[in-house]
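All protein chains but one are shown in place.
After this line comes chain A, so read on.
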Amino acid sequence: MMSPLESTVLFSIGPVPITQAVLTTWGIMVVLVAGAFAMTRNLTVRPSKRQAALELIVATIDTQITETTGAAPAPYRGFIGTLFMFILVANWISLIPGMEPPTAQLETDAALALLVFASVIWFGVRGAGAGGYLRSFTRPNPIMIPLNILQSLTRVFSMFVRLFGNVMSGVFVIAIVASLAGLLVPIPLMALDLLTGLVQAYIFAVLAMVFIAATITDGAPTTQKDS
């Protein structure tokens, strides 16, 4: 068995190696974008069942964002929603025989964590200004600046390690059980892996929202923050 920490390079484009995870990610992107484009072509005021289901997804994401940040969901909907949907589909793609979740590879999870780190900066600067974003590191007092800087790095590190560990371990356990006990025995573990994939996608998205909201809140002036 190959180590789960190793990536399989299928081919290279110049100096860029194209791994199985990248190829699977492209496939997921094509399916998601094409499916989204196909399903949102004929949106009407009187929704069909399909449109109602899509609107239910959007309304649920909006509700989660509003309850977590207390702000209007529109600026964060695209980032948080796409993050959740991509991670969920990537985690569940292991149900297709022969497919391996991209999130079971360290580079994909690290890329997601890097995007969260960048989005915290982006939304923090856009919401509270550059000064406000820098001011967020002085909470609760300037002595905490080194620790806050360290925390901003370690929390995203913990995010991708958590996601990677859960998904990779699930895939690894199923692979071991399947190699030892045949076809039907891993099914309960695969069902558990579905739940794990959903929970991990939800946790990753919620943590991203919490980090963004905390940065905006901490970056606000003291009087505004108190109010």
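One rule holds for everything that comes next: a residue touches a chain if its C-beta (ideal position, glycine included) is under 8 Å from a C-beta of that chain, and two chains touch if they have at least 3 such contacts; residues count from 1.
Following the convention adopted for this analysis, contacts and distances are computed from a predicted model.
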Omitted chain (choose from "ATP synthase subunit b", "Peptide ABC transporter permease", "HupE/UreJ family protein" or "ABC-2 type transport system ATP-binding protein") - UniProt protein name:
"ATP synthase subunit b"
Return the single residue from A:M29, A:L150 or A:L195 that touches the missing chain.
A:M29
Of A:M99, A:L115, A:L134 or A:M190, the residue that touches the missing chain is A:L115
For chain A, which positions touch the chain that isn't shown here?
5, 7, 15-19, 21-22, 25-26, 28-29, 32-33, 36-37, 39-40, 43-45, 47, 51, 54-55, 57-59, 62, 74, 77-79, 81-83, 85-86, 102, 105-108, 110-112, 114-115
